[in-house]
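Got a structure here, written out as C-alpha cells. Questions coming.
Removed: one protein chain of the complex. Kept in place: all other protein chains.
Naming follows writing order (A, B, C, D, E, F, G, H and I), and every chain is counted from residue 1.
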Amino acid sequence: MLKGIPKIIPPDLLKILMEMGHGDDLVIGDGNFPHASCAKRLVRCDGHNVPEVLDAILRLFPLDTFVEKPAGLLEVVAGDSTKPKRWDEFRTIVKRHHTDFTDFEYIERFAFYERAKSAYAVVSTGDQALYACIILKKGVLPGE
Amino acid sequence: MLKGIPKIIPPDLLKILMEMGHGDDLVIGDGNFPHASCAKRLVRCDGHNVPEVLDAILRLFPLDTFVEKPAGLLEVVAGDSTKPKRWDEFRTIVKRHHTDFTDFEYIERFAFYERAKSAYAVVSTGDQALYACIILKKGVLPGE
Amino acid sequence: MLKGIPKIIPPDLLKILMEMGHGDDLVIGDGNFPHASCAKRLVRCDGHNVPEVLDAILRLFPLDTFVEKPAGLLEVVAGDSTKPKRWDEFRTIVKRHHTDFTDFEYIERFAFYERAKSAYAVVSTGDQALYACIILKKGVLPGE
Amino acid sequence: MLKGIPKIIPPDLLKILMEMGHGDDLVIGDGNFPHASCAKRLVRCDGHNVPEVLDAILRLFPLDTFVEKPAGLLEVVAGDSTKPKRWDEFRTIVKRHHTDFTDFEYIERFAFYERAKSAYAVVSTGDQALYACIILKKGVLPGE
Amino acid sequence: MLKGIPKIIPPDLLKILMEMGHGDDLVIGDGNFPHASCAKRLVRCDGHNVPEVLDAILRLFPLDTFVEKPAGLLEVVAGDSTKPKRWDEFRTIVKRHHTDFTDFEYIERFAFYERAKSAYAVVSTGDQALYACIILKKGVLPGE
Amino acid sequence: MLKGIPKIIPPDLLKILMEMGHGDDLVIGDGNFPHASCAKRLVRCDGHNVPEVLDAILRLFPLDTFVEKPAGLLEVVAGDSTKPKRWDEFRTIVKRHHTDFTDFEYIERFAFYERAKSAYAVVSTGDQALYACIILKKGVLPGE
Amino acid sequence: MLKGIPKIIPPDLLKILMEMGHGDDLVIGDGNFPHASCAKRLVRCDGHNVPEVLDAILRLFPLDTFVEKPAGLLEVVAGDSTKPKRWDEFRTIVKRHHTDFTDFEYIERFAFYERAKSAYAVVSTGDQALYACIILKKGVLPGE
Amino acid sequence: MLKGIPKIIPPDLLKILMEMGHGDDLVIGDGNFPHASCAKRLVRCDGHNVPEVLDAILRLFPLDTFVEKPAGLLEVVAGDSTKPKRWDEFRTIVKRHHTDFTDFEYIERFAFYERAKSAYAVVSTGDQALYACIILKKGVLPGE
Amino acid sequence: MLKGIPKIIPPDLLKILMEMGHGDDLVIGDGNFPHASCAKRLVRCDGHNVPEVLDAILRLFPLDTFVEKPAGLLEVVAGDSTKPKRWDEFRTIVKRHHTDFTDFEYIERFAFYERAKSAYAVVSTGDQALYACIILKKGVLPGE
Partner (left out) sequence: MLKGIPKIIPPDLLKILMEMGHGDDLVIGDGNFPHASCAKRLVRCDGHNVPEVLDAILRLFPLDTFVEKPAGLLEVVAGDSTKPKRWDEFRTIVKRHHTDFTDFEYIERFAFYERAKSAYAVVSTGDQALYACIILKKGVLPGE
C-alpha cells in the first residue's frame, strides 16, 4: 500500500497503467469475459465489480482526446433481451473524470474480443452483471 | 484435496476451468487423441476414462446457452465401422447437468483437431474406447 | 467463475489450496504485512479485507485436528496499545466452519514472519485494520 | 499410450523412473500427504488410489537389494488409533514383484517428510485412506 | 534403466513416444539430417545407427492403420547415384512389428524436411549411412 | 505516465514500493554503490542524483514508526576525510515528509552492504557524490 | 559507471547500442509514446528528456550514410496545431555529431509506430514535450 | 580448451557446428553486420577478424556438395566504390579446405540479410573490413 | 557431425568438455549410477557402454598432472563379491592416452556420490556392467 494510490489496484496493474502510452487499449472485463484467452497481459481483480475498478483506474489514467470515443462497450448480442445494468454507472464514472465525455462506442461481441486481443492488457473482475465490459484508450499527459 | 471438489480433478485443471470465460472451448480427449500436439494448455488425467472426468467437470462448468450445440463429438471417420461406445454415456451425463440438452454437434476428425488447437485447454485421459473425445463450450454464470 | 466456488478466490489460490497437504501452513496477511518478502508463493487479493477471504477459504479448506491450535494470530507488539479489531470476527468465522474450535495460538511478530516464510503460501489483502493476519494449518479429509 | 506400459503411469513419471539410479528414493503419497511442499519433482495421479499406482510402478522398477528394507511406510502417529487399511495390500503387491520381500521399514511422520524432501520424486494420488504413503528405494538392473 | 524398456531409448524419448497420439509423426534421422533446424522437439541418440533405434521404438509404438503408408523414407535426390543401404533393413524391422506392412511412402528431400518440421519430434542418430531417415505415423491402441 | 505519479519513478519501482510491507528495507544507492552485487531486486535510475529520487519515493512511501531510526546512512570509512555533501539534503527531504524525524542511523560500510543484501530492493542512481546512499524502512498505512 | 561513458546511459542500453549493426533502427520516445506495446527490446530512461539522451547516444553511435535521411521524426497529426518544441534542439544535436546532416525524414504517426515495432530497440523517456520522438538508423564504423 | 580444437572457437559455436546438418546455413559477419537483429542463434567472436574464424571453422565443417556454390558473399551495394579487401583471402581459405572450390555466390545486401535470418546460426566478429561477410552451407560426412 | 570429432560425443558434451578447466571433475557413470540426482550438468549417452565413451573423451581431454591420481573408480561395496569387469579395460584406455599413468584412486560408494555432486558434469551411459563408474580430473594444455 502507498499513500494516495487506490487500494483496489494491484501492483502489477499500476505498473501496466504506467507502461501504457498514447493509443494503447485497456480492457476491464466482467466475470464471464474470456479474459485469459484474450489477454496479452492479464491482471486479476477477483471478487470486485467493474465500477469500483473503473473508478480507481480513471483517477490515474487519462483518456485519449485524439479519437472521438475513447471508451467502448460490448454491445448486446442480437436476440438477447438483457438490459445491461452497469452502463449508466459506467457513464457516470467516466463523466466524473472526463467532464467533456459524450458517448461510448458500441462494439459487437466478437469484434470486442478482437480488440481485447490486441489491447495492451486486460483486467478481469468477478462482476456477475452481464455486458459489464469496457475498453479504454489511453491519452497523453502534456507537460505542465 | 478440498471440501466439495471432485478428487479426480487436478489442481491445474480446476484453475483452468476457473480462468475460462464465455465461449472458450475445452476438449476432453481419449487415450489415442493427439493431445500434446493440439493443446495450448494440457492437463493429463492418465488412467481415467472420459465419462468420469466429464461428469466431474460438468458439476462445476456451465455450458454455453448462446449457441445451439455447446458440446461436440469427433465423428466416425468415413469407412470405419466402429460404433462409439461412449456416446450414450456422454449424452446421459450432459443431460444430468443440463436438462434442456438436445443433441451434440458432430465434427469431422481433422476439423475437430483444428478446434482443439484453438481451444483454451485439452484434458487427456487414458480411455481406450475409440471416438471418446468431446468438446465443451463454456457458458455464463449470471448474477444471483 | 465456476458453480459453487466463492468468486473472491483467484484461480491460483484455488490451485494452491488443493495442492496443500496435511500440516502445510497458509497465511492471510493484512494490507501492511510484508507479503512479498515472506512468501514462497504469493496470491494477491487487493482491495479485500481479511474476513471475507478467510470465510471463503474455510468453506473449502479443513483445519488440522492433529494439533491443538491450527490457527494463529500475529500478537500485538510490546508497547503498542492497539486493540486488534478483526480478532472477534476471525473467531466467529473459524467457529462457523469448525464448531469445536477453542482458541488461537498467539505468535510474536518476527516469529510470525518466520512461520510465513516456511508456509506453503501467503495471501495478501488490502485490509487496513492492524494486526489482521492469520495463519491456518491444513488438516486431512478422511475417506467417506 | 504405448504397448506394454501401464496406462496409469503419466509420461513424466515414466521418464522419472528411468532417470533414477541405485539408491534413489521414490515416494507415493496418499491424498492428504503434503506432496507439493516436500517434492523436488512432483507427478500427480489425481483420482487414483496408491495400490494401483504402486503395482504399476513395481512392474518396471527394481527395489534395492543393497539395503535390508528398501520400502518404508509412514507409521501411525502416537495417540492416533487409526488402523491403516492399505498396509496389507501394499505387502501383497510388493511381494508379488519381489518374492524375497520380508518387511517394511516404519518411519515416524516428520522423519518421513524429511526423507520425501530428499527423495528423487514424489507421486501424489487421491487416496483418501489414511497412512497410505510408501517410499521405495531403487535397485540395480545387472547385465543379462 | 527399467525392466523391459530398451536401454537405447533415452527417458525424454520414452516420454515423447507416450505423449504422441493418433496421427502424430516421428522422424528418425541419420547423422547428416538437419535435426536441430527441423525439430519441434529433438532427442539425440549420438553414436547409434538408425536400425537399432527404429527397432527399439517399434517394440513400443503402434503404426497408424488409418493411412495406407504409415512409414516414409527420404527418397534419393535426382542425379545422385547412391544406393541407400539401410532401406532393406528398415523394411525387415517394420515387417517384424507390423506383419501386414506393404511398402514405404517415398518423400522428396525438401518435402521430407517440411514433414519433419511439423512432426511431433525428431530423433537424431549418428548413422553415417546416406538416406537413412524414416518417418513414422503413430496409430491407435484400442481397448482390450 | 499517470496523473499524480512522479515521472522519475520507473513502473517497476512503483510496483516494488507497493509490494513492500511493514519492516521491509529499500536502499537508494549512489553511482559507485555495488548495486548489482547486493540487490535481490534492482531498479536503475541512471543519470539521476539520489535527492530527487528520495523525494519522489517519500511522497508515496511511509517510514516505519515502530523503530526509532527508520532511515540509515553509509557512514564515512575510517581514515577517509570526505565530507558527505548529500547528508543535509537528505535530512531536509526526510523532514519534509516526516516532520517528527530526529536523526539517521549511521551504518558501517560493510554492514550497510549486508543490510542491502537482505533489503527488499535496491534503487541505483548515477549520483557521483560520495557517501550518498540511504536505506529506508517501510511503515504501516493505518485505516482511515 | 565507467570512464568516458555518459552516466545517463543504462548498462542495458549500452549493450544494445553495441549489438546493433548496419541498418538497425533505434527509437527514442517521449513520455507519451506507447513504448511497451511497440518495443522488441525496451530500455527505460524515466525522468529524463529526449535531448539529453539523444546527445549521449550520438557520442557513441554512428548514423547510417547509405541512406539519405538516417534520422526521422513523428510528424504532427493532421488537425493538431501543436508546434513541436524539441525539433530544433534535435537538429542542433544531430548536427553537432554529424556535420553533414541535412534534414529529418518526417513519418506519419501510425507509420512511425510500425517502424518502432521492427526497430532493434526503443528507449523510453519521461519527456512531456509533445512530438518528441526520434528514430535513428545505425551506420558503419570503417576500419582505421 | 581441448586437444586439437582451434582455440578461437567458443564452446557454444562448436556445439552449434555439430548440431547443424545437411543444407543448414552458417553466417560469419563482419563487425558492422546487423548480427543480433538477423540471428536465430548468435555466437560472438569480438575482437577477431573473419579470416581466422573462417579458417578454424572449415577445419571441422564440410561444405555442401549437393549445390554448385556452397559459399556466398554479400555483394557490393550499387553505387559504392569499395573494393572488398577480404574476398581474396576468403577464396584462399576455402580452397585450402575444398580443393575443388570454384567460385562464390554473390548475394544482394538485403537478400543476404534474409538468408541470415533463416540460417541456423550467425557468428559475429569485430572485423572492420567492409563487405567481409560470408555464408556457408553444410555438407554431409559420408561413412568411412 | 564434424570432421575429426568422435561421433559418440553429443554436442552438449563437447561444449562441456571445452568449458571445463584445470581441476574440474567429470564423471562417467554406468547404467545404474544415480546420474540425475548427483549431476550439476547431465549428458546422457543411453545405449552405450563406458569404455567407448571414455576412449572418445580421452582423445580430447587432458588429465591433471598436478595430482598423483587424476582418475578414480567407485570401489566395491563391503560384503559384495562382484569382480568389476570393466576395470582392466579402463586401465588400458587411460594408459593409451596417458602413457605415464600409474594407478586409479579408489573411492568409497557414498564418497564417490559426493564427488559426483561437486563435479562439473556427469555423463550417463547404459552400461549394465557393475562398478563401471569413473571420475576424471581435467589438466592443463600448455602453450605450444
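One rule holds in what follows: a contact is a pair of C-beta atoms (placed from the backbone, for glycine too) under 8 Å apart; a residue touches a chain by one contact, two chains touch by 3 or more.
The structure presented is a predicted model; accordingly, all values stated were derived computationally and were not measured.
Listed by residue number, the positions of chain H touching the unshown chain are 1, 7-11, 31-32, 44-48, 52, 126, 128.
The set of chain I residues touching the chain not shown comprises 19-24, 66, 120, 138, 140-144.
In the full complex, chain G makes contact with the omitted chain through residues 1-5, 11-12, 14-19, 59-62, 141.
Here is the rule we go by: only the chains that are shown with their structure count from here on.
Minimum number of contact steps separating chain G from chain I: 2.
A repeat of the B-E interface exists among C-F, A-C or B-D. It is C-F, with more than half of its contact pairs matching by residue number.
Among the remaining chains, G is positioned farthest from chain D, on the basis of C-alpha centroids. Where the sister copies chain C and chain F meet, the same residue numbers recur on both sides for under half of the interface positions.
One inter-chain figure worth recording: chain B and chain G are separated by 52 Å, centre to centre, where each centre is the mean of the chain's CA atoms. The geometric centre of chain G is 32 Å away from that of chain H, both derived from CA atoms.
Residues of chain A in contact with at least two other chains: 1, 11, 19, 31-32, 128, 141. Contact between chains, using the touch rule, shows up for A-B, A-C, A-F, A-G, B-C, B-D, B-E, C-D, C-F, D-E, D-I, E-H, E-I, F-G, G-H, H-I.
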